[in-house]
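On to subunit A.
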Amino acid sequence: MPKPANSQRPQASFWRTVQAIMWKDLTSELRHKEIVSAMFIFSLLVVLIFNFSLELDRATRDNVAAGVLWVTFVFAATLGLNRTFAAEKDRDLLDGLLLAPIDRSALFVGKMLSTFIFIIIVESIVVPLFSLLYNMSLFTPLLLVVLVLGTLGYTVVGTLLAAIAIHTRSREIMLPILLFPVAVPVIIASVQASAGILEGNALGNISGPLNLVVVYDIILFAIAIMTFDYLIEE
Partner candidate 1 sequence: MFLQESTPDTTIYMIMGYAVFSILSAGYAISLLARRRKLLKKTETITRMQSEDTNSSIH
Partner candidate 2 sequence: MQPNQHLRILTISSMLMLVLSIYMVFVYAPLEIVMGAVQRVFYYHVASGWIGALAFLITLICSILYLATRNLKWDHVALSSVEIGVVFTSMNIVSGSVWARPIWNTWWTWDPRLTTATIMWLLYAAYLMLRQSLENPQRRRTFAAVYGIVAFVSVPLTFAAIRIWRTIHPVIIGSSDPSAEGNFEMTPPMRNAFFFSLFTFTFLYVTLLWHRIRLEQLTVQVAAMQSRLLNKLST
């Protein structure tokens, strides 16, 4: 996007910018297929390891399925989040992207949404496989809502912290250390909501954790939008 950094020129509209950034990331991923495939294989490995380490028989399986599912997605998503800004950083394009006369919030939302789409793609392959391998149905609409909302919260705060971690000396190690304690509430609430749904509870019984996921999504999105500007001001 060779645009002159002319202050008189009007900035591209917010959603146009978001779309442009998403499109860039999605086409790049379509070409290389490295993030989604890595997350997918990694998810399968985690499910496999859980199966053997917990020696899952039928009864235990029902009890721990929600936890196993969320831990799998959290680990896999961390892989994807680590790559959110890595391609630009490795090719020294990050500064170019930041110097472009675009709204920084749009940059954040674009990056966040493209990572979110990658994670959702992986989840939509792993959930049916999980149902098949563990012989239990996960296709309740409510569970899919919880999956989407929980993943959204995790991706929002993950994208913000990935923008921090990318500049640290050991970025792949720093991201989970920064991210996991911050993301604990959304993970706990999502696991509780998912476990409730898998036990066959109605919406009324899981409204507590579900509300918490929504509140968490909103609060962290607000903080991320407010602070992201400072991360790329340098």
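Please note the rule applied: contacts are C-beta pairs under 8 Å (C-beta built on N, C-alpha and C of every residue); 3 or more make two chains touch, one makes a residue touch a chain; residues count from 1.
Regarding candidate selection, all candidates are chains of the complex that A comes from, given by their letters.
No experiment lies behind these values; they were computed from the predicted model shown.
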Candidate from this complex that touches subunit A, chosen among 1 or 2: 2
Residues of subunit A defined as touching candidate 2 within the complex: 157, 160-161, 164, 167-170, 174, 177-178, 180-182, 184-186, 188-189, 192, 208-209, 212, 215-216, 219-220, 223, 227, 230-231, 233-234
